[in-house]
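Only a single protein chain was left out; the remaining protein chains are all shown in position.
Then we have chain A:
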Amino acid sequence: MTVSLPPSLLATLPGHYYTDPSIFTLEQERVFESMWFAVVRSADLATPGKFETVEVGRESVLIVRGRDGALRAFLNVCRHRGAKLCVEPSGEAKRSLQCPYHAWTYGLDGKLIAAPNLTKMPDIDRVEYGLVPVHLKEWLGYAWVCLADTPPSFEDTVIGAARDRLGDTEMINHWEVDELDVGRRIVYDVKANWKLIIENFMECYHCATIHPELTEVLPEFADGYAAQYYVGHGAKFADEAQGFTVDGREGLDRIGGVGEDEDRKYYAITVNPQVFINLVPDHVIFHRMFPAAADRTIVVCDWLYTKQVVASGRDVSHSVELFHRVNQQDFDACERCQPAMSSRAYARGGVLVPSEHHIAAFHEWLTGRLAR
């Protein structure tokens, strides 16, 4: 049914897109398991044997640093009888990855090394019966995996998202994101559908209402136009603000490659389907979303500073506190919307005002993927 709307308004998705488990399953298959998905900060797995397990779509994925120093990703499933191989979210394997069920034992490169009676079964190929590999690329100091047999172009879909927002491919490199260290990490367990979080991040119509601290530092945000509304636009800091901090006090050391043109500005990028990147002169805020259910999303937020700032133990709390508050304010709003998604009042969805119209492109992108 087509709803006639005044030209100022565009329709959102209907409410059931945010609550229906069958839609969420379709999203797992056609979005999270089909696209590049940022899983771990590479430096968190600094030495051979260090691993993390993460949920990507419906799969558990194991990311492990090999003896050769390379990061690899595998489906976290023993090839023998299907037991989950690593049950811990993170850890350090001494030499191998061993299934706790029948002790099938894999090298850090995924190859089957040993199994009870394996020598009596010389016809078992150790690569063929090794762990199932998953595509992995590293960019901005994060490991991104793709569960598809043939992944989409990383250049187009991931790096391209930053290029499309910033207006040029090279610009993000000024922040030297892969060289930064994690100054703070906060994990949010948000009782809301992942799309509510993306949509929230894409617009700033709410900023003047729920983000008093943010609009103090970025006055133009009170007008309701988010950085995602533009191409190549950095929101200017308020004249009174010394830095991107909760009380406008001075920030930390400016990142080396950030130029004068980019100083005292805030840039924001969404990389569909689960990454948000905020760039300010002295730090980078990197969000990874892990959609867990139609009504639950885990968000891992890293505040990244120069190695010198982190190593010196300087106080980053005033800059962390600003976006931590923004996150809490945003996620509270998303959690307020989630129960209403199944209301009769929202059965056909809501509306987007002009400063939110670019969210319609996200909806078109999503429904296009689900319709494939």
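In the analysis below, a contact is a pair of C-beta atoms (placed from the backbone, for glycine too) under 8 Å apart; a residue touches a chain by one contact, two chains touch by 3 or more; residues count from 1.
The rule we apply is simple: contacts and distances are computed from a predicted model.
Note on the omitted subunit: UniProt lists it as "Nitrite reductase/ring-hydroxylating ferredoxin subunit", one of the names in "Arginine transporter ATP-binding subunit", "Outer membrane lipid asymmetry maintenance protein MlaD", "NADH-quinone oxidoreductase" or "Nitrite reductase/ring-hydroxylating ferredoxin subunit".
Residue-wise, the contact with the chain that is not shown comes from A:S96, picked out of A:S96, A:S153, A:Q308 or A:Q328.
The residue touching the chain not shown here, chosen from A:T12, A:Q28 or A:T105, is A:T105.
Here one chain is not drawn; of A:P21, A:P116 or A:G368, the residue touching it is A:P116.
Seen across the whole complex, the unshown chain contacts chain A at 95-96, 98, 103, 105, 113-120.
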